[in-house]
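The complex appears here without one of its protein chains, the remainder shown in place.
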Amino acid sequence: MRHSLRNLLSGAALALLAGLAPVTGASAETLRYATIGEPPSLDVHMGTATIAATIGQHMFETLYAFDSTFEPQPLLASGEQLLDDGRTIVMTLRQGVKFHNGKEMTAEDVVASLKRWGEFGARGKLLMANATSLEATGPYEVTLKLSEPNGAWKSMLAFPNGGPVIYPSEIVTAAAGEPIAPENYVGTGPFKFKEWRGNRHVELVKFDEYVGVDAPADGYAGARVAEVDAIRFIPVPDVGTRVSGVQAGDYDYAEFISGDLYGVLKDDPSVKIHLSGAPIFGLMFMNSKEGPLANNFELRRAIQTALNKEEALRVSVGEEALWKANGSFFPEGNIWYTEAGTEAYSEGNPEKAKEMAAAAGYDGTPIKLLVSTNYKTHFDQATVFTRQLADAGINVQMVVVDWATLLKKRAQPDQWDMFVTHHGNIPDPILLTALNDSYPGWWATEDKTALKAKFTGTSDLAARRAAWSELQALIYEQVPTIKVGDVYSYDIASPSLKGMGETTLIWPHFWGVSK
Amino acid sequence: MLKVRNLVVAAGSPSAELDIVSDVSFEIKRGEVLGLVGESGSGKSITSLAVMGLLPHPHIWVRSGAIELDGADITEEPPHLRVERGHGGVSMIFQEPMTSLNPVLRIGEQIEEAVRVHDGSTGETARIRARELLEMVRIPDARLQLNAYPHELSGGMRQRVMIAIALACRPQVLIADEPTTALDVTVQMQVLSLIRELCDAFDMGVLFITHDLGVVSELADRVAVMYGGKLAETGPVADLFRNPLHPYTGGLMGCVPDPGAGHRRFRTIPGQAPKPGEVPQGCKFAPRCDHVQPVCRSGAIPAVAAGPAHAAYCHHPLSRELT
Amino acid sequence: MTTKLRSFLSVFAARPVALLGLVYLVTIVTVALGADVIAPYAPEAIEPINRLSPPSWGHLFGTDHFGRDTFSRVLHGSRLALLIGVGVVSFALATGVPIGIVSALFPRLGRVLMRMVDVMMAFPSLLLALGLIVILGQSVANAILAIGVIYLTTTARITYGVTLRLREETYVEAARSMGASTVWMIRRHILPNMISPLLVQASFVFAFAQLGAASLDFLGLGAPPEIPSWGNMLAESRIYITRAPWLLFYPGLMIVLTAFSLNLVGDVLRDRLDPRFREMLSNRQRR
Partner (left out) sequence: MLAYVLKRTGAAIATLVAASIVIFIFIHLIPGDPIYVMLGDEATPEQVEALRIRLGYDQPIYVQYFYWAGNVLRGDLGTSIFFQEPVTLIIRDGAETSLLLATVTMVWIVALGVPVGVLAAIRQGTWIDQGLSGIAMLLASIPTFWVGLYLILIFAANLGWLPSSGYPSIFEEGGLSNLRYLLLPSLTLAAPNAALILRLTRASMLDVAKEDYVRTARSKGIRPYRVVLRHILRNALLAVVSAFGFTFAALISEAVVTETVFALPGIGRMVVQSILRRDYPVIQGVILVIVCLYLVINLLVDISYRYLDPRVDLE
């Protein structure tokens, strides 16, 4: 009797201790990833949100994937043949790949997915607009025919942001132009969808029947092995909270840490820094349709001349290791890197700008600069630019709105003259928003159209690079948009995570990672 | 029994204090009703609260003098200490029956609370005693009323409940501070006669505070008249009414409709009672007195006596029948 | 006038801390008026090389991530703090008082009006303010409006209660029976008696408006971010809490001191002017 009482008491004490002990919440097998916000949808075809790509790549796979040198390698595909000068692409698929619902992936699924992507997807038209046919030419063979050769086809099929991930055919057919609902998040990746609880988390769990590529992991290519049982993506919008959360062990990984914390965090043993290998760059678009800037390239160049990008980058990013005042739209070392036109990139010369503006007939008309506070860097850069332009006698009025309002307003040409946004890393210049004639700003001069045709009309790399050089020079001449500079974001991780690379390529991935 | 000697009550802060009752002495014996009379602001209520040990500390306090009950000094003791030390012989009923009962507690609970403290009884015993007390103060359906809330009773009934609570404290002296002012005339008489009956039945002393000399003449055995925080005159009720010494007493009586006179004399005292702090030097009544002389305005006031128990503080008493 | 002022000040003499609060408020008003002269730098002057430098003789409160002088920005911020306070109080009084008086004097209309006030009170106040700002757009005027609406309801309720009581009071009844016009009654009897409770209410609304504005700023929906307000300074610098704690400390301190001083002064006024409204006020004050 006494004995059992003692047992009971010690049991209760243990339970109490267990309850009070600072456990990290979930078991060691759940990896906790603190995200900056929530994805709008995880249907990768439809949106280009970074967060959707980050989460989505664990569930959904593309036919090709970039290796660590950004060269596309087969993933769901096993190889391809180019016929007819590159106008016909015959891709063979890996056999025995299972969807999360147990079904085997076949050419039918690939065709349905690529068709939906081509018709409704965020980035699909760039490739599929020129497609004359897309067919399953065998259970594991897909043939794509293009009217023109497209040198960027493989990069486009490998780029998972807004990219052609493969869903089961019945799901894509049913969804058509609407976003796929969470219960139909079925892919072929090493993790499968478990639940999405609004404001709380998205949880993926290990897919036991995953069939991967039989090759060492390299970048996004090669084998994808799920080492943890589950990954939880938890929205933590406050950066300070994300940092202290990793320091305290509440999260294993936290994305988008503010540049100003870099100096402190790089010496902090409780966190490990992962720099992004692919810079994001700020862009300030000009309205080519309406307003004082519409066709006044001289005034645009005056604005360009007034700006000192280094100041803007220093203020908005801070730590010098995290930014680079690079005028080229691609980082140095990238095959698309060129210095064409970049001498005008960051002159920061108010006197010269004043003269140029006067010569352009600028009469002090207020220039409306649309900017959102949802992105601190946007706002910081806009603040610096407004100040610099004021020094050059150019009257800029900031119109500060939230991001949703900005998206709506920028579609209306009479609402703005300039707006600030940013651009993610892309594998091919064709994906640059500025090259899209219908992107707000609506830059569609004859010069542009001619050069763009030259650029896309060939699959010869050297010819395409030359054309891109001219295009970049034209951007500095007609100034449809102004590049602010390269910003290298960084994430932090718990030092106990094993298997993470030193830098992330574009989006961090957690196959091959254990804790 | 209850003796108050040279009581001085001060108000304000220690740095700026002010005597609001000064040098008041009186005595109440068993079975005797002492009427304490004065206009509002004369210090009679403060005196009664001092006797009860209920002065609102720290704003008002007894500066000197003594209050003794059966020889024990209870001056500095609040009621709960008196109970603890066995001096709990004074209880009190207040002017406002409407607000003097706790609105959220049943009548029974409020009486039992007092019973428990003073009898040490609990539970059913306390409840029975509470019912007896209600019956004693002539409340019909006593058993039922125990469960009533104060707002369910009329003013007269509530004052009876207050008396029951006071009786529950088994008092030797009952202080009644203008207990009938707020009541209807008919109810007033019932309550007054109840108090007189209980005084006789329990052989209690009663300190009856009022501004109404008429009530005093009916009820009291002896009278003390206060003016400006001081005693003006004390004496047996018959002597005082027959032969008032202090001009103020005379004035008060002038305010009483005299049923004996052929015409209604209704004289008022000119002027107003002094506010504390504005009291004049010398006799405080001097500014309003018909008989005022220069000597009244300074120095100490002599006591004059017109019998063994009848005295006043005045330079120029109304009556020459002095001893 | 001087005797009135003296009696006003004498209230504070007994409460030295409240006197300090009053002195602080007078200082803030002076600073706000003279910010251009007193501030060593223009509040928007950027100096990226000197960003995030700690407090020094050159920059008393350090600099922010633009290299702007925090001291100068804090000084300029007092302008917006006062503007918001005065704006919110004026709005609440200008709308709440007429609604309250009219409701009390014309019971039929009053039932409808007070019902509407009830509906407004049922709305979560901060969310109501946020919603208004998103609808109207971000500007100082709209921030004032959004916070003012919250206190419109409390002011209307208080005015309603006071007017009802005054209306019952005999002298007002008497005035009415003598054929006095409603306007005369409002001007002669109701408004003068309303000053004390409204003055007290105003000082608290002023204080709570500071906190409300700071909350809106912090959520990024208050004063436009290019305006140096204390709340915006806090919102912008929260990520530097470890790196540059002074950025968070000084603007926060100013908010606390301002709200605290206003509360102290309001407390003294309340004790002095009308203890009856104590409960009413403390019951209804909500950010």
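By letter and in written order, the chains are A, B and C; residue numbering begins at 1 in each of them.
Just so it is clear, a contact is a pair of C-beta atoms (placed from the backbone, for glycine too) under 8 Å apart; a residue touches a chain by one contact, two chains touch by 3 or more.
Only a predicted model underlies this, so the values are computations on that prediction, with no experimental measurement involved.
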| item | value |
| --- | --- |
| Contact set of the excluded chain (shown chains only) | A, B, C |
| Selected from C:S78, C:S103, C:T163 or C:N263 as touching the chain missing from the view | C:N263 |
| Among C:L52, C:A143, C:A214 or C:L269, residue touching the chain not depicted | C:A214 |
| Option touching the unshown chain, where A:G79, A:G138 or A:P182 are the choices | A:P182 |
| Residues from chain C at the interface with the omitted partner, ascending | 17, 115-116, 118-119, 122-127, 130-132, 134-135, 137, 207, 211, 214-215, 218-219, 231, 234, 238, 241-242, 248, 252, 255-256, 259-260, 262-264, 267, 278-279, 282-283, 285-287 |
| Hidden partner interface residues of chain A, rising order | 18-23, 25-27, 38, 40-41, 46-49, 120, 122, 177-179, 181-182, 196-200, 234-238, 240-241, 244-245, 247-248, 250, 374, 402-405, 407-408, 411, 433, 436, 438-439 |
| Hidden partner interface residues of chain B, rising order | 52, 54, 58, 78-80, 82-83, 88, 91-92, 94, 96, 99-105, 110, 113-114, 117-118, 149, 151, 162, 165-166, 168-169 |
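Basically, only the chains that are shown with their structure count from here on.
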| item | value |
| --- | --- |
| Chain-level touch network, classified as line, ring, star, complete or other | other |
| Chain separated most widely from chain C, comparing mean CA positions | B |
| Innermost chain, taking as reference the mean of every protein Cα atom displayed | C |
| Most heavily contacting chain pair (counted by C-beta pairs in contact) | A-C |
| Chain B-chain C separation of Cα centroids, rounded to whole Å | 52 |
| Interchain centroid distance [CA atoms averaged], chain A/chain C, Å | 45 |
| Distance between chain centroids, defined by C-alpha means - chain A, chain B (Å) | 90 |
| Of all residues in chain A, the ones touching two or more other chains | none |
| For chain B, residues contacting two or more additional chains | none |
| Residues on chain C engaged by chain A in the complex (per definition of touch) | 44, 46, 48-49, 51-52, 65-67, 134, 137-138, 220-221, 224-226, 236, 238-243 |
| Residue numbers on chain A that touch chain C, as the complex places them | 238-240, 258, 260-261, 263-264, 310-311, 314-315, 318, 373-374, 376, 379-380, 383-384, 386-387, 398, 400-402 |
